[in-house]
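Here the complex is missing a single protein chain, while all its other protein chains stay put.
After this line comes subunit A, so read on.
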Amino acid sequence: MKTYKGKSVFNGIAIGKICVYKKDEQQVKRSKIMDVEGEIQRFHKARETAIEQLQGLYEKALTEVGEANAAIFEIHQMMLEDEDYLESIENIIRTQEVNAEYAVAATSDNFSAMFAAMDDDYMRERAADVKDISERVLAALKGEDKSKILTEEPVIIVADDLAPSQTVQLDKDKVLSFVTVHGSVNSHTAILARTMSIPALIGTDLPLDDTIDGKMAVVDGNQGCIYVEPDEETMKLMEGKLAEEKEKRELLLTLKGKESVTLDNQKVLTYANIGNSRDLAMVLQNDAEGIGLFRSEFIYLESDTYPTEEEQFKIYKTVAETMAGKRVIIRTLDIGADKQADYFQLAKEENPAMGLRAIRICLTRPEIFKTQLRAIFRASAYGRLAVMYPMITSVAEVRRIKEIVEEVKRELQQENLAFGEIEQGIMIETPAAAIISDLLAKEVDFFSIGTNDLTQYLLAIDRQNEELDSFYDAHHTAVLRMIYQTVQNAHKENIWCGICGELGGDTELTRLFLAMGVDELSVSPGKVLPLRKIIRETRVEEDREKLLQTFL
């Protein structure tokens, strides 16, 4: 057994034979031609074919990995329309009276050298894009559809590096994993690999020759290594892990694209919680129907100073666009307590969980709040955004928030900045809010129950304190009754009510939540499909009373 280390870009296990993929770089010969104009036309025809192929790849990537990741193929098309690039090729053909292949290859070398010489890692990587588009044109000149990787049985592809167009063209049924010697985390290949959910390693120090070609191997994306000709023990261990993963993947396949609806037709929205725009790929992969909790505080926590309106706007806009019309609920900043950012200069508190945090900061320092609201409202022009406010305890707070929101809207209108329709909701996470949820329901468009804080405040138990474990009951009747009461009060005012805390993903309670009539469950992306499975297997009506009685 030989072990090679690499940098993992996507977790997971793959077991299979290695196929060393040598990039068959087009061998280009320089030859004199007679018909210059004819040759230029031949080049343009090939170029058009290449652009058509890229359009196909763009559309494929769009549905598989989302707009943000598909954009590269659109950029590749633009590169093939770049006047400087075209002029250079035409010039070489014309002045040197040479074949189109040679002109494309020479231009490719020149343009990629320009990127390779730049003092920026990201831009240096772009040299690969120039080569990629040029190779595509060369293949089209030859009359081939470029580089479809073909194998009979599923394999682990090992290569020096893979161009983005190659990775998206991979027939996923035939590829277990890919391992490259080069490539960086900035490369599109790495980004695409993550969103395609193929375990992948980059920067792996292994020989690209016959010593590994065709050999049995295991890629362990969790540990970042590949075992070539693994011993029995390793094999057994990895087979076990693979079986677990396979089970999960199968669940995914059968449930993707399906509605989260019970056998007796009760619809529940299964949304995902995310703490970062980088989690978006996971949301798409797991087929969440929306984002039920976008924890905006990461923007503040990752910054050394107050993030500007523009910085925030860009992030919210990306999320709105990526989710393409699906609902995205942005929770306004929830700083304070255990989440501290130095530049807020919050005083040290005796009891931070009950201190100056979340909406209390926003209402004390409305300039910070308004900056965030402006960014959210402006981004709402690009998708279906909703906003929710954390740590609410009173109707007066909600009314004050609504006043500030109206100010923001007025300002935006005066500045001629577009914004869309935004639903406004609140988190129900204090006992006070739950108890007056009948009053609060008249003020807002929806509720989302934050069970973590609600439980902590209701039971007066700090969950961080291990010594209290024996007193802590996550399914405490008080908590469950409070949830039920909140749902009922929401429905009385015809607004919807979801759960975004940890209990939302607690599958022991899913049937109960269905019985209560909870409208939405927002859980970590990986839990969306298991939850959907339970929902689709449940019949609510006949067990409703029994369930409510048992738990409440």
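We adopt the following convention: a contact is a pair of C-beta atoms (placed from the backbone, for glycine too) under 8 Å apart; a residue touches a chain by one contact, two chains touch by 3 or more; residues count from 1.
Rule of thumb we're sticking to: contacts and distances are computed from a predicted model.
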{"item": "Among \"Ribulose bisphosphate carboxylase large chain\", \"ABC transporter permease\", \"NADH-quinone oxidoreductase subunit N\" or \"HPr family phosphocarrier protein\", the UniProt name of the subunit that does not appear here", "value": "\"HPr family phosphocarrier protein\""}
{"item": "Contact with the hidden chain (one of A:T308, A:Q413 or A:N465)", "value": "A:T308"}
{"item": "Which residue of A:E37, A:D84, A:E421 or A:E467 touches the chain not shown here", "value": "A:D84"}
{"item": "Of A:M1, A:M114, A:A243 or A:L263, the residue in touch with the unshown chain", "value": "A:M114"}
{"item": "Residues of subunit A in contact with the chain not shown", "value": "68, 71-72, 74-75, 78-79, 82-85, 111, 114-115, 118-120, 122-123, 126, 129-130, 308, 310-311, 313-314, 317"}
